[in-house]
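With one protein chain removed, the remaining protein chains of the complex are shown where they sit.
Right after this comes subunit A.
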Amino acid sequence: MFISQNFEMDSFSQNPEFTIHSFFTFLDTTIMAVEFEGGVVIGADSRTTTGAYIANRVTDKLTPIHERIFCCRSGSAADTQAIADAVTYQLGFHSIELDEAPLVQTAASLFREMCYRYREELMAGIIVAGWDPRRGGQVYTVPVGGMMTRQPVSVGGSGSSYIYGYVDSNYRAGMSKEECLKFTAEALTLAMERDGSSGGVVRLAVISEQGVERQVILGNQLPKFSTV
């Protein structure tokens, strides 16, 4: 995720002598979410960049939207924070009106509506994951552009391109909570090793009927893979 500097892109076309350091990078971050029987495991790295400078090396990209619904944010830090705030408000209102816990699908639809309507202005890739009493653990991905689809496993952010192979070959349906945690931590570590825009610590959360358990895996505790 990145913080944008305050200058105009238009000056590039109007003044050919003006050199640009583009601070708009295509979706840094690595985020991931996995469904298991009884809940979901979500994970993210912790790096926020302004160009090459790491503005925050311990960012929390796992944002609560409701008691048992979280979103993993990638893309513009400002855009995703604003969207998450708006959806948190709408979902809270909706939940009180209905007098029951909101569905994860409803939260994902709200994200989708906003991301699609304002697709020209926004740069946000979001994974919505959580648990609701009707359909259990669910993961919905809302990438840039504003489509929405449910997936058992979803990865996002610039670091995700490096781990599609790992995820596709190692994911099995019906994994337990511990297996999902290990799977997510390892995938994120591999992405952080290779992607310059991802790094720091691995933040994990398990969302289930019992509630939310959060954990952090510090840099020196990350799983080790062979260094070539």
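Couple of notes before you dig in:
The criterion applied here is as follows: a contact is a pair of C-beta atoms (placed from the backbone, for glycine too) under 8 Å apart; a residue touches a chain by one contact, two chains touch by 3 or more; residues count from 1.
Definition applied: contacts and distances are computed from a predicted model.
The unshown chain of the complex is recorded in UniProt as "Proteasome subunit alpha type", chosen from "Proteasome subunit alpha type", "Cytochrome c oxidase subunit 3", "SKP1-like protein" or "BRISC and BRCA1-A complex member 2". For the options A:I42, A:I69 or A:L110, the residue in contact with the chain missing from this view is A:L110. If you put the missing chain back, the residues of subunit A touching it would be 94, 97-98, 103, 105-106, 108-110, 112-113, 134, 148.
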